[in-house]
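Removed from the display is one protein chain of the complex; every other protein chain stays in position.
== chain A ==
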């Protein structure tokens, strides 16, 4: 402070027009740097705090309240929590979410990995194939769900028509989305078809990170393609596979749109999942406290997977 003050003349005007930085003390510089940094963060953070962080905290509080959105809020204690165990729809939704996850995660993962390995080779039209595989992921869900519904239409759709020409008895034909036993299968197949390309791209990025020398060494040892795949590719892709598993699992817990468009949770409760139940309780029944309690269950499911991921990652790094 004292040194920089000395350049200021008696009348208070700077004697020498020096660069501002020079007249700042260490503390002032620190504050100034922090203010600059905060100015970078502020535009995003303000929106993020108001529209994301705030509602998240509010959601946790709402889970312990009774509210229909217009009349007074009352404290509910654990009422909403105990209600979960008596709510048959919730129990169905919980198990359906688990079934969806357990079925679709490994299937999507294997398809994505297989395709990535194939499309990582130098084949003609590689970029076209990659783009084609990825396109369902970016295509509008509403549009593709409509066509999917029509393709799997039990009476007139091409899929059952093909099964019919192959000699399958019309009586044993799967009813797909309209059939209790096939509805979940339909939704799972749709999910795999839609998401596979995205995870394939992640695997492609993972494959490009593998050191080519490892394959050269394997070649010198006389390894064939399959051996190289099992002993080099798969282990090297370990972190990617783990990441994909976690992302897929979280995504499966959150499944909603495709179910809304294809089965509306039915027939009965055969494809009702957690998010669908949250949606129903909130925007159909206006039971906001209870819907927030179901959200909390979903949150803890996702949290468990995320914590597990961070632990694993730390172990891998250690």
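FYI, contacts are C-beta pairs under 8 Å (C-beta built on N, C-alpha and C of every residue); 3 or more make two chains touch, one makes a residue touch a chain; residues count from 1.
We adopt the following convention: contacts and distances are computed from a predicted model.
*Asks:* Missing chain's UniProt protein name, "Protein-export membrane protein SecF", "sn-glycerol-3-phosphate transport system permease protein UgpE", "tRNA 2-thiouridine synthesizing protein A" or "Acetyltransferase component of pyruvate dehydrogenase complex"?
*Replies:* Answer from the UniProt record of the missing subunit chain: "sn-glycerol-3-phosphate transport system permease protein UgpE".
*Asks:* Of the residues listed, A:99, A:161, A:185 or A:214, which one is in contact with the missing chain?
*Replies:* Of the candidates A:99, A:161, A:185 or A:214, A:161 is in touch with the missing chain.
*Asks:* Which listed residue (A:201, A:214 or A:232) would be found touching the missing chain in the intact complex?
*Replies:* Looking across A:201, A:214 or A:232, the contact with the absent chain belongs to A:201.
*Asks:* Sort through A:110, A:150, A:168 or A:217 and give me the one touching the missing partner chain.
*Replies:* For the chain that is not drawn, the touching residue is A:150.
*Asks:* Identify the residues of chain A touching the omitted chain, counting contacts across the whole complex.
*Replies:* Looking at chain A, the ones touching the missing chain are residues 33-34, 36-38, 40-41, 43-48, 50-56, 58-59, 62, 69, 115, 118-119, 121, 123, 129-136, 138-144, 146-148, 150-151, 153, 156-158, 161, 193, 197, 201-202, 204-206, 208-209, 225, 240, 243-244, 247, 250, 253-254, 256-257, 260-261, 275, 278-279, 282-283, 288, 291-292, 295-296, 298-299, 302-303, 305-306.
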